[in-house]
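One structure, pasted below without further comment.
Only one protein chain is missing from this complex, and each of the others stays in its spot.
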Amino acid sequence: MLKAQIKVLLKKSVLDPQGQAVEKSLSSLGYHNINHVRIGKYLEVTLEETDRAAAEAQVREMCARLLTNPVIEDYTFELVEVEQ
Amino acid sequence: MLKAQIKVLLKKSVLDPQGQAVEKSLSSLGYHNINHVRIGKYLEVTLEETDRAAAEAQVREMCARLLTNPVIEDYTFELVEVEQ
Amino acid sequence: MRPEDWRNLGLTDEEFQLIVKTIGREPNHVELGMFSVMWSEHCSYKHSKAVLRTFPTEGERVLQGPGENAGIVGIGDGLAVCFKIESHNHPSAVEPYQGAATGLGGIIRDIFTMGARPIASLDSLRFGSLDDPRVRYLFSGVVSGIAGYGNCIGIPTVGGEVYFDPCYRGNPLVNVLCVGLLEVDKIKLGRASGVGNPVLLVGARTGRDGMHGASFASDELNETSEQKRPAVQVGDPFMEKLLLEACLELMNNHEVLGIQDLGAAGLTCALSEMASRGGTGLDIDLDKVPCREEGMTAYEILLSESQERMLMVVAPEQEAVVHEVFARWGLNAATIGRVTADGILRIRKDGEVVVELPAKSLTDGAPVYHPAAVKPAYLETSAVLDLKQIPDVTDANQVLLELLAAPNIASKEWVWRQYDYMVRTCTVEGPGSDAAVLRIRGSKKGLALTTDCNSRYVYLDPYTGAKIAVAEAARNLVCSGAEPLAVTDCLNFGNPDKPEIFWQFKEAAKGMSEACRALKTPVTGGNVSFYNESYGEAIYPTPVVGMVGLLEDVEKRCTQAFKTAGDYVVLLGETYDELGGSEYLATCHQLVKGLPPQLDLAKECAVQQTVLAAIRQGLLHSAHDLAEGGLAVALAECCFGNEIGAQIELQSQGLRLDSLLFGESQSRILVSVQAEHLPSLLQLAAENNVPTFTLGRTGGERLQIQVDGQPRIDLPIAEAKATWREAIQCFLK
Partner (left out) sequence: MKFGVVVFPGSNCDLDAYHMIQDVLQQPVEYLWHQEEKIAGFDCLILPGGFSYGDYLRCGAIARFSPVMKSVVDFARQGGLVIGICNGFQILVEAGLLPGALYRNTCLQFRCQDTYLKVENYDTPFTRAIPRERVLKIPIAHGEGNYYVDPETLQQLKKNGQIIFRYATAEGEVTPAANPNGSVENIAGVCNERKNVLGMMPHPERAGEPALGSADGKLIFTSILKYWEGCRS
């Protein structure tokens, strides 16, 4: 089986209020070397599929249809092998 | 600079209602080879720090103090080099 | 069995012996686990049972008193209100969001399990001081947990209260009350009846979450609480919304013989209580329970506290329809066993009987304790308050501003603006006045709801403080134009094995009982939460009173805000030199001392009757009860709603200035009345022997108070309101 590890972030052009809030909290906790924080979603989707190319195409399709909203979000993903 | 890419998921024994809902939805969209879906958070924190060991220790500390809730969540992270 | 086996599960040696005696043999490991949760304080009320029996529980309107999942009172026209309060203190201390969310989820299930449609909830919260970052984390987490669950499920959170005091630092209180509406002939009970009938488990799958939550709630918080964290469950309000709709659809259209939600102690509690109430037994096959995780043991399935599940008993011919209704809502329904005649809970796993216990041994077999009660030593010193040592107020303006900014008095808007208090479009008075008011669709009637408890008073004198909590709740309802009907209470105390704590508990219960009798508001249910201590320090005893009131005509409701300029401002009730336990002493002099204000229940009834009659006759433009911060704060709050000022003249009549302005004497209500109605109001009060003081007129943009002809307070409303409104928010920036 293959597990898709999908990272979703807001597009750079879209304001990330959650990231900003966490950035502020970190600095008020005394972490002054924080340059930038962004917050998004992380999804793990396990596929009963062995063919990498097929899996890749499917993940892309699922991201476009359901898992992400292309108006505001960008995503990247990796496929890793997993045991049954 | 170093960027920490932090993936946060609910602990395995903790109910993940989001993951369940998405799993169901994918299957009703016709993706019948989906085995399991889990949904969590993804954070990118950029540190003005060049020392990997120091950065790693700091990320762990920040995760424990603010970024994750160890009661119900687990996390993993990677550090990648980024340009200023 | 070795002593560690039961001791690790929180059972004493004597309790173990009692189990052996009751069932005539040693329990096996699974059975022991079941006893440990059912005999925990949370489920068995073993320390409190005897005291709770002293509450008045009967009244003309009471249709269901304590003992079921929630109480019910009739409100005429074939309708009834179902309500109950529940605590989720310990889970919220370790995971504030999920702890609060699942607390709300649990109490909502208690309401719809009775056949009622949940229509509103209230949250009564206590935290440490806001200048502590951990407290801010808990506070904002709890509030967003209540918001997250309540908003999603679509039940408006219409009121509540929030107090801050260092005593709650390590052990916050999260009490949630839910109210439902139902037709009198549709009441459902949690009983397993009819030998041979199927038992169904519906809703979420069972996982390993929340093992031993009930025992966790029956323990003090300390370092090992961290390790007990698996006791925290995650709520799924979406699942509960579906469960709620499916259950109500089923109950409204088909016969359901018995139904019970799964809360603390999960399946163990639901099975044993349903069988015990029905005088029946159950034969259950755990292999039929839909599980979320593989390889779950009998022990785990029986003790899991997975949320959003219900157990029901129906006639065999209804079984198919249950499956049909649940399938329509996309939910699981599994037949897991049958009702039997022998009173035995017989549970099988993998074809073997793993549990065989009389159902009643789990529910009624628990010991009843009569712990020792000793008056705490602190009361000797705390009672001593020498007002001569305290300089009277010089700058009353400044003190008023300070009090308005004190978190206990400041506006709780930061909290309730996160709650959807309008969904279902029945909230005609949301948060912000003395009580919330809901209209009832298809009827002229309305319901008023409130929760109250000033725990500082209870700490200083548990008997009087608890009496005041009841009186204040009733007063809040009356100020909205409602007749108080009944009480649900949440008794939050420390460790009952400490005689000082148990003394507080007994005294508070006595005070509550007395007040409930005098005000004719029986207790129809509630919850006891002991062991609210962290690192050996108990919280202030906090008996939260939730009260429901009825408006025959919801159009005739009243709020605290002044409505027009030129009205007379009248104070009903008397003011004494009573500063003990006041917010003023705590905020301005850092003192928690003295005796709380005294409460004369006859006078209280007279004031309430007067105001209720006046509102019903349409005499009043506003009514507001005097609470923390006394007269000056109450006046300011009346001004804030519509930003209408007032010019007030007071006579000190020998009182200290601070007592007069900021003292918290009980049984006082501030009203505004149009000139033409003033004589009628004064006459009504005179008939009831209620003293009245006509203090001045409304109008202008300032609150101006003169005492004996001397200007003492003069503040622009806008400025004072901003101070009051932003105080809590400022801490959370």
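Just a few scattered comments:
The letters A, B and C name the chains in turn, as written, and every chain counts its residues from 1.
Rule of thumb we're sticking to: a residue touches a chain if its C-beta (ideal position, glycine included) is under 8 Å from a C-beta of that chain, and two chains touch if they have at least 3 such contacts.
Predicted model only: the values in this text are computed from it and were never measured.
Put simply, the missing chain touches A, B, C once the whole complex is considered. In the complete assembly, the contact with the undisplayed chain comes from C:V428, out of C:I187, C:C291 or C:V428. Across C:F55, C:Y419, C:Y568 or C:W724, the single residue that touches the chain missing here is C:Y419.
Within chain A, the residues in touch with the undisplayed chain are 10, 13-15, 17-18, 21, 41, 66-67, 69, 71-72.
In the full complex, chain C touches the omitted chain through residues 144, 147-148, 151-154, 236-239, 241-242, 329-330, 416-425, 427-428, 439, 441, 554. Residues 17-18, 21-22, 25, 28-29, 39 are the ones on chain B that touch the missing chain.
Please note the rule applied: only the chains that are shown with their structure count from here on.
Chain centres here are Cα averages; for chain B and chain C they lie 37 Å apart. None of the residues of chain C touches two or more other chains. Of all residues in chain A, none touches 2 or more other chains.
Those residues of chain A lying in contact with chain B across their complex are 1, 5, 7-9, 19, 22, 25-26, 29, 31, 33-49, 58, 62, 65-67.
On the chain B side of its complex with chain C, the touching residues are 10, 13-17, 21, 69, 71-72.
Across the complex, chain B is touched by residues 94-95, 98, 204, 207-209, 229-230, 232-234, 236, 238-239, 292-293, 306-307 of chain C.
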